[in-house]
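Taking it in order: structure first as structure tokens, then the write-up.
With one protein chain removed, the remaining protein chains of the complex are shown where they sit.
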């Protein structure tokens, strides 16, 4: 395994809810145990898959507390800082630090339109105020700004950031970024392209943050190990099995549901069916999968040998 | 003036900062006085122009407190609720209600991708929990989702929302919305298209929320009054003068500054030059106009007879 | 009426087809007669509404021949030059000139991504080769590049273009363009925003190119005349009637049909129902409205008093 800051399979943990939209602590504990048992190399709390954007500040803190306690130092815990402003990101970052996380994953500002100089400023302010490694979180699908490669390289070179989590879907650009940061011995390059993990590892990525890794963490760990062992045919077969499994994000058919509920609701329904979490309730105002949609998820799980 | 919930000129108030990025209370009080003296018909606290996305929760509350106190009931005060989730929007909405605002201006969820059914749910949840009129805030430039006209009409018809603030730039769609809500006697249709106010009023809009109204509120009030009095040539001349003035948003030349700082920094620099607020500091991480850029704003103000 | 190059109502003429996808000459002649009888001020052959992009070179020439002959000099005929390259635009422009049109309406290059300097070059090359006035055609919906206002103003100032046809939907920018070209006595500012014609005329536009003007040319001519006569209430009422009529573009329900067929198929179905053209066949590969959809168009026409 890589000696970089973070490496391997680092799932962005789903946030289970009770029927009244509170964090389901017992389910979250079981989910962490499920992930650790599968051998994941790190835990990403409060990622996009965690519905972080739908949590109140108090709920965000509950999630971190439960995860830090459940992980118990077994692997690094990194916490997403997803908020509109430098000011509120600072508040979240300090809270996460107090709660004992090992690192932060920070988006660039959104709602406002920041330029390159302002993105740099954002990361530098947070870094100067919080004594934790920061992974830059590039997720234009959600924040509607692509972190320019030049900004990432500048922040990496000066030591402001300790890694990148690339959920941009622009794998060619990510490969360029990997090449441009090879000379930085600790800088971690994590991809969010969960359908292209084997190939990303081959060209130098250090790890992956797969949302689907909630549902089949053992599959992703196997995939990672196959690549590291040079067993590329096995890696490809495992990746292709996971790609088939990924079709659970298309099991919803409610036309008034948006993309987020369709995708994350599929993951949660699968975790419910696997007996890991208790409900597939989504954070408000998102729509929960109905029985028919859950039945479709069950078929897909069965096809992948998971129920 | 219209008997609808809100009408006339309702500026989204800039948030002045001190050099250390705190709300400059004295400047904010002066700005409110400046706007009321000009005869504005309402005050929109915590809009996009207010850099709301860059304020901490505590700063948002300070802004509302100062504005409610300074306005003193002279005109309605409506407060923007701009946040990622239904949960945190609820928190903000309750805080605003406690602080005595007269209404809320609520965006649809962002960061997540909500479908039409989920948008409806969002507005209904907030409405059921807060005893205040809610204006839907359609601002795809910032939240990256257009509120579908059918969603707005459904929410208006059932009484969930009391008005719309349309900052979409899609004036044809707004006109359709105006036509479709003419039969709702109280529903307020406010445009954010500050360069097309005279024409929007002519086809039935009830008022405008002009960011530029911070800089020249008297101009916008005159424009409104000219239209209401049927003096269309005067209205057009005044609108065209304000369009010329709007070029202050192009005074910045720093290539690493984003659009938000360029536009709002121009407004703040103009207010500083007019002696209303003390600094042109922007919320972090945005960039402040430099001396050369401020000088350019001064020229434009001079051309419009404002310094 | 304006003394500018072009002004008033200049409909982009639909191209009627026979069942085997050839230009239906007899129907096209009737359509021209229908438009002239309504009092339109010009004819725009081969616009986007004309399905120009779907015509072979030979069909484009047939359309121009029929239109020039049918109009017989009664009003100006301007011809759209919509093609990928400067080279092929030149071929089309020369053909149109030979066929006797009075002016050209030229898009910027597409498929390739041209910069501002290259757009200037494109218009200058065509202008230097063809002895006809050129109207710049700004239609980012189709060509995916917005003609920058600075480019239009530069081309207008140097005499390369004689007008602008703005189908961008960005009415605020169009108003700025109108203001910046007021000092050019002949430069024609035509809007394609067919739902905002009354207001565009009020702030200085010279005319409109309404696709819906195929279906109800008399309505648009009335609207134009009301504004020119200062009868703004009548203008607004007529515009609102036309807005209602515009809902024919939503009569199609075939989910595998794209936006173009939905919109233009509505116009063609209406013209068929009004007895002007013989079929509602679309250029290949676009889908024709089916009987149920045509029935929906009939209801809308009836509501507007047109059948």
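Going in written order, the chains are labelled A, B and C, and every chain counts its residues from 1.
What we mean here is this: a contact is a pair of C-beta atoms (placed from the backbone, for glycine too) under 8 Å apart; a residue touches a chain by one contact, two chains touch by 3 or more.
Model, not experiment: these values are computed from the prediction.
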Chain not shown, its touching partners among those shown: A, C
Given C:73, C:230 or C:255, the one touching the chain that is not displayed: C:255
Which residue of C:51, C:171 or C:293 touches the chain not shown here: C:51
For chain C, residues in touch with the removed chain: 21, 48, 51, 53-57, 59, 82-88, 91, 109-122, 125, 142-144, 254-261, 283-287
Residue ranges of chain A at the interface with the undisplayed chain: 169-172, 175-176, 179, 193, 195-196, 198-200, 202-203, 232, 236, 239-240, 243-244
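Keep in mind that, in the parts below, only the chains that are shown with their structure count from here on.
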Inter-chain pair with the most contacting C-beta pairs: A-B
Chain at maximum distance from chain C, centres defined as averaged CA atoms: A
Whole-Å gap separating chain A and chain C, where each centre is the average of the chain's CA atoms: 49
Chain B and chain C, separation of their C-alpha mean positions in angstrom: 36
Set of chain A residues in contact with two or more other chains: none
